[in-house]
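For this depiction, one protein chain was excluded, whereas all remaining protein chains were kept in their positions.
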Amino acid sequence: MASGLHESSFANPVVRWIDQRMPIFTMIQKEYGTFPTPRNFNYFWNFGALAMINLVIMIATGVFLAMNYAAHTSLAFESVERIMRDVNYGWLIRYVHMNGASMFFIVVYIHIWRGLYYGSYKAPRELLWMLGVVIFILMMATAFMGYVLPWGQMSFWGATVITNLFSAIPLVGDSIVTLLWGGFSVDNPTLNRFFSLHYLLPFVIVGVVFLHVAALHITGSNNPLGIDPKGPQDTVPFHPYYTAKDSVGMIVYFIVFAFLVFFVPNYLGHPDNYIPANPLSTPAHIVPEWYFLPFYAILRAVPNKLGGVLMMFGAIAILFVLPWLDRSPVRSMRFRPIAKWLMLLWSANFLVLMWAGGRPAEGTYVLIARLCTAYYFAYFLVILPLLSKVERPLPLPESISRAVLRGGGPLRGAAAAKPMEKA
Amino acid sequence: MMPFRTLPMRGLKAAAVAAAVSLGLLAAPGARAQEHEIKIPDTRYSFDGLFGTYDRGELQRGFQVYKEVCAACHAMHLLSYRNLRDIGLSDAEVRAVAQSYQIQDGPNDNGEMFERPGRPSDRFRRPFPNDAAARAANNGALPPDLSVITKARVGGADYIHALLTGYEETPPPGITIMEGMHYNKYFPGHQIAMPPPLTGEGQVQYGDSTKATPDQMARDVAAFLTWAAEPELETRRTMGVRIILFLVILGGLTYAVKRKIWARAGGDHVS
């Protein structure tokens, strides 16, 4: 072999020729083929792959929508309706993109939930977790700007309200808002820059996803037991085991997605967004898209403008420091008898916040939102640090294979350990 | 083998989370619907449910009501005459409908705008040249464009039907109606600027044997407006059935493949 060439183990001459010069096939083989993966994933571990697929779907449909969309206040609404009516399969592409945003958040929320429940944020995966939070923030920014593009009433007023959040910043707030708008109200310059950024950010997300996966492949995946694999008997190669398992999850995900798109495409949207934007009249109840509702509830729970904005952003930012708030050495909630229930309560609490965010900000709704906001933060700031000290975890299993194959299953993993090490 | 024994537990847990998330989703739009305290009566349509389709006769009657009643004030700017082929008009009929309208075109060689008979490719003619003119002619109220009205109102076709039949000449005691306004049971705030549009039987002459009662006309025009807002509805549903069937089969196959593969590792055991 000539010097400077990568040593390739592929038989196919074309693949081999490329691989010697740029070992991309070796990399794929290593990271997605033989990559040793804990053998005990449950279906919650599908959601990372699903999020990746969802991102691809959003970019593909988005690129094709952009071929027909006109980013101008006088044309945007009509151009979207033209896509729905005149462009071949335009309605399909648009509904997939529109509901794809909702699907993306469902998938990512479950993915985050899994991380919280099984302690995937703990050492050594802190950076992996933080990159995930960055992706989440980028996603929210992208979704928000995308929702503005059809230029309906909710687009316009959502953009107005959310950009006005920045006016809460002392001294420079108003200047920042003017800068965001490119004018003195949400108008054509705003729409144009939102379109530009909405097209850009998904590719930034792709970049951070790449880092997220790179970090994952250094530390390896967590698993439902939260204990590290101790040897080959605890793992299986990613392919075909998890490619197959992810495919099953993917089809189920597609079925849910298809049901939304084909049968209730506007269910998760808001009727007011089919009214063209009118800067002179605000709709009676403006609510953000469902996936922002928990954070919207936190915003409204605080009776102070700056305080509300800080709490809302704080609710997300707190995730960055979570690995250092929860010092318990046990990852999986399965072995944390107290934390488990408080974590599940936190999950329910999140859903209640989502519900409260969709209600008018008055009376008991505000009270409920305040209690839930308090618990949201208390879980991270008080409960987890405290439990790290006082909670006595259940005994951890000796190894993944022991826990998994106990009771009746053939102990093939353990038996096969020796020959595998030779292979 | 193990897979079956452990499957239900895992399935349950995943299902529980999925259900919790869906509940959250259900809560959101549900909450919004309740904000309109007014209960909108349910009207039965052929396109109701997940598999309903449009009734072409009803759509054509609805178009007639729109054309002869609503179109005096309400535009449907997103529709073109050619779209009427979808509700069962022939090419010749579409052309005849289009030609019955004078559409502004131009400028001509002398730089002047001129009017010509409509063509199928023209958009529905607007009753007013602009919003200001529409307001001026309607006591300051702007008759909304009806192109996507059923998607833009909570309740959709049911709401349109309710609104059109919800007028009452004498408002309930304690409610004073402002000058130029009308009492309507189903309009948010109950005061609507639009005078009752469907006043009596036989206001339009239906081509088929249907009796043109106000209720019938309201129902027909609501159906027509639903079609106008969602012309893709039938294609969408047919395609959806096929795609979901396909996915269910593919899902079964994929699951079988997955189980075969995992059998090699002693089964997909999840602790």
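Which chain is which? They are A and B, in the order written, and residues in each are numbered from 1.
Keep this in mind: contacts are C-beta pairs under 8 Å (C-beta built on N, C-alpha and C of every residue); 3 or more make two chains touch, one makes a residue touch a chain.
Simple rule for what comes next: contacts and distances are computed from a predicted model.
J.: Can you pick, from "ATP synthase epsilon chain", "Energy-coupling factor transport system substrate-specific component", "Peptide ABC transporter permease" or "Ubiquinol-cytochrome c reductase iron-sulfur subunit", the UniProt name of the chain not shown?
T.: "Ubiquinol-cytochrome c reductase iron-sulfur subunit"
J.: Based on the whole assembly, the unshown chain contacts which displayed chains?
T.: A, B
J.: Check the options A:35, A:118 or A:181 and report the residue that touches the missing chain.
T.: Touching the chain that is not displayed is residue A:35.
J.: Which residue among A:217, A:305 or A:340 touches the omitted chain?
T.: Selected residue, touching the omitted chain: A:217.
J.: Which of A:18, A:60, A:176 or A:378 sits in contact with the chain that's absent?
T.: Residue touching the absent chain, from the options given: A:60.
J.: Just checking the interface: what residues of chain B touch the absent partner chain?
T.: Answer for chain B: residues 80, 82, 109, 120-121, 243, 246-247, 249-250, 253-254, 256-257, 260-261, 264-265 touch the chain left out.
J.: What chain A residues would touch the chain not displayed?
T.: Considering the whole complex, chain A reaches the absent chain at 27, 30-31, 33-36, 60, 64, 67-68, 82, 85-90, 92-93, 214, 217-220, 228-232, 234-237, 240, 412, 416, 419-421, 423.
By definition in this document, only the chains that are shown with their structure count from here on.
J.: Between chain A and chain B, what's the gap in Å when you average each chain's C-alpha atoms?
T.: Averaging C-alpha atoms per chain gives centres 33 Å apart.
J.: Which bits of chain B are touching chain A when the two form their complex?
T.: Listed in rising order, the residues of chain B that touch chain A are 2, 10-11, 13-14, 17-18, 20-21, 23-25, 27-29, 31-32, 35, 50, 78, 83, 144-145, 147-148, 151-154, 188, 229, 231-232, 236-237, 239-241, 243-244, 247-248, 250-251, 254-255, 257-258, 261-262, 265-271.
J.: For chain A, which residues are in contact with chain B within the complex?
T.: Chain A reaches chain B through residues 39-44, 78, 81, 84-85, 91-92, 95, 102, 106, 109-110, 113, 224-225, 236, 240-241, 244-245, 247-248, 251-252, 254-255, 258-259, 261-263, 265-268, 270-272, 274-276, 284-285, 287, 290, 293, 347-348, 351, 354-355, 358-360, 397, 400, 403-405, 408-413.
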